[in-house]
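The other protein chains are all here in position, but one chain of the complex has been omitted.
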Amino acid sequence: MVDYVWLIPFFPAVGFVINGLLGRKYIKDRSHYPGVISVGLSLLVAILVFWEVAFGRGGGDVVLYQWIIGTGLEANVGFLIDPLSAVMIMVVCGVGFLIHVYSIGYMHGDGGYYRFFAYLNLFMFSMLILVLADNYLLMFVGWEGVGLCSYLLIGFWFQKKSAADAGKKAFVVNRIGDAGFLLGLFLIYSLFGTFNFIPVFENAHILTAATATIITLCLFVGAVGKSAQIPLYVWLPDAMEGPTPVSALIHAATMVTAGVYMVARSHVLYSLSPYSMAVVALVGAFTAIFSASIGLTQNDIKRVLAYSTVSQLGYMFLACGVGAFGAAIFHLMTHAFFKALLFLGSGSVIHALQGEQDMRKMGALKPHTPRTYWTFLIASLAIAGIPPFAGFFSKDEILWQAFSSPHGSLWLWLMGVAAAGMTAFYMFRLIFLTFHGSSRVEPEVAHHIHESPNNMTIPLIILAFLSVVGGWVGIPEALGGSNQIHHFLARVLEHGAHPDPPIHSTSLEFLLMLISILVAATGIFLAYHMYIRRPELPARLAGRFPGIYQALLNKYWVDELYQYFVVNPIKRGMRFLWDLDNYIVDGAVNGTGFITVLNSRLSGIFDLYTVDGAVNSMSTLFNNGARGFRRLHTGLVHNYALAMVFGIFIFVSLYLFFI
Amino acid sequence: MIPISHYLTLGAIIFIIGSIGVLTRKNAIIILMSIELMLNGVNITLVAFSYHLADLTGQIFAIFVVAVAAGEAAVGLAIIIALFRCRATVNVDEIQLLKW
Partner (left out) sequence: MHQIFFWGFALLAVFSALMVITRRNVVHSALFLISTFFWVAAIYILLEAELLAAIQILVYAGAIMVLIVFTILLIHVEETKIINPWQRQRPIAILLGVFLLGEIFLILSRALFPESIAGTALQQVAQEGNTEAVGKLLYTKYLFPFEVASILLLAAMIGAIVMAKREIEK
């Protein structure tokens, strides 16, 4: 058994407490010691746990203590150890540790250094609780915890209004999703009488298709909010206001994948409702293609990556929706590697350019920042789906399942492939604009360009290594691999993983694979053509199709649409209520007030002469009397004590002689 | 065999001696000590009844009285020290703040 699993979230919690309580006064610039060491220890324990699960067949439900005991509602603080959570803790701790190390260099010298590490550790704690929880209620605790940390870290530089606003936006949009999640939890509890995963999934067959659909859709609303899918994705691009390591850790590798994890964890419920599966798949596919198209024209390096993240999350939901939960988790893992690497690489670029994020003011950085360039290139190849990098295997499994699974269809596959082509295009557009071509760097920044320090580049190199080999655990049978991760996860997900489709042949799988590689290569080539060979072409295209270009550049005006259709009507409603208040309610109140004033004038006259006269004469009486009694009030404790004893004497006398 | 009234009388005498001390002495420390005397007088009464009625409750109460006396002594002495610090005296006759 793995009883020591509680240590995994425990270490970051300790780190948070140490940095949170002592950081400001005592630890200051050494805050990374508790921060990084605690996560490192967690990583070690996570490796042990993973080893047990993978090879020792350990695992199971470790109940720490009874959290809520009462009539009706019961919940434990317990950790469920199985292949799914084992993979998740490896991803969270592994990527988290590298990003912590990276942050030492990136955040160095920031005024809120201790605060940063305290928040990061709190985040690690919440995220680990989320993925380890053995019931929905505890999962919700972690779910809200990561939301809180996301808010705190997006608004980390809260002096900047845009950062504070972005934090609020993320928080509010997430609330909408969380409301749905919470409704789902209530439904689960009312139907099963427990929150624990194991009894809920064992008894899942009691659900009718309709109730299963409602529950899963409620849960999916939560996943949509947390994982930034249409229509609640709007917070994620703005979340890039936070420090870059935060974008890498929270808004790319871990937190935003919580929705995918939750859907995969609840796959038993989802499998009961074909309707929900279709919704998940459609939302995922549509998000993938939609946000990839926005990414084509963005100029802010981190925003491109943010839309790319939304798009990749769409892929994962697409996989969930067609029943390929294992493929979704596989892609989640490889995506964590290469997207964290991309964000950290962009952070390194921004660091080199002293905070510049606009790609139009970059270019030709390759000779200055070689390590960043090569690792970034590897990550881009991985995300574009070029073999043998990690992204190829996971993305291809998703596409294949989207085509061949009973829930899939040709249309879903086409949307996926189109998104893949766009992904390849915008990633290499980013690379060419940033590292190649002619330098458009501001002159005063230009001669400060430097490669980042070792504690930033070494995590990049490790992540680059993982971005290459991370996919090799899932080489499909069609390519002669054994798809180990699929079989590993099947121990949990076999219920939802669809049986191998015998109808489709291996040659078809090969063909589809080839098509997707070709599409990706076309995307890369187009980017090369447009930004290296004919740099004037993008502007001409933009001039030729101004409508499309403007739509993409302005992100389809979704923020404006929300402003117009959601925020403004609410504001107008409030305005109306205010007017109502102002004229009708206030009018009534003021009228009453006027009458009262008139009335009180009259009474005032009466008061002044009749009542006051009586009161004043009374007070004169007391005043004169008090002058005499004041003498008794000596202020000496002794006198008062004597009076008390005298009182006792009187009472004893009364008792003796009169009763 | 000593009748219970002897013990009660002893308790009463010590109690009255204590209260006379509270009423006549001016040194706050001695007043505090006199209060301890009064508490002891009460305790003797409690324990005497406990013995004569063969009921341990009296002793329990006496223990609580001791606990309260300890708390009272700590707080009282702290007040005296604070008082001495700002008035340079612990003579209760010189402290007339109650009269305002």
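Chains: A and B, in written order; residue numbering restarts at 1 for each.
Everything that follows uses one rule, which is that contacts are C-beta pairs under 8 Å (C-beta built on N, C-alpha and C of every residue); 3 or more make two chains touch, one makes a residue touch a chain.
Every value quoted in this text rests on a predicted model; they were computed, and no experiment measured them.
Along chain B, the points of touch with the absent chain fall at residues 1-10, 12-14, 16-21, 23-27, 29-30, 32-34, 36-37, 40, 43-44, 47-48, 50-54, 56-57, 59-60, 62-64, 66-75, 77-82, 84-85, 89-91, 93-94. Counting over the whole complex, chain A has residues 634, 636, 638-639, 642, 645-646, 648-649, 652-653, 655-656 touching the chain that is not drawn.
Convention: only the chains that are shown with their structure count from here on.
Residues 633-638, 640-642, 645 of chain A touch chain B in their complex. By the touch criterion given at the top, residues 19, 22-23, 26, 92-93, 95-100 of chain B touch chain A in their complex.
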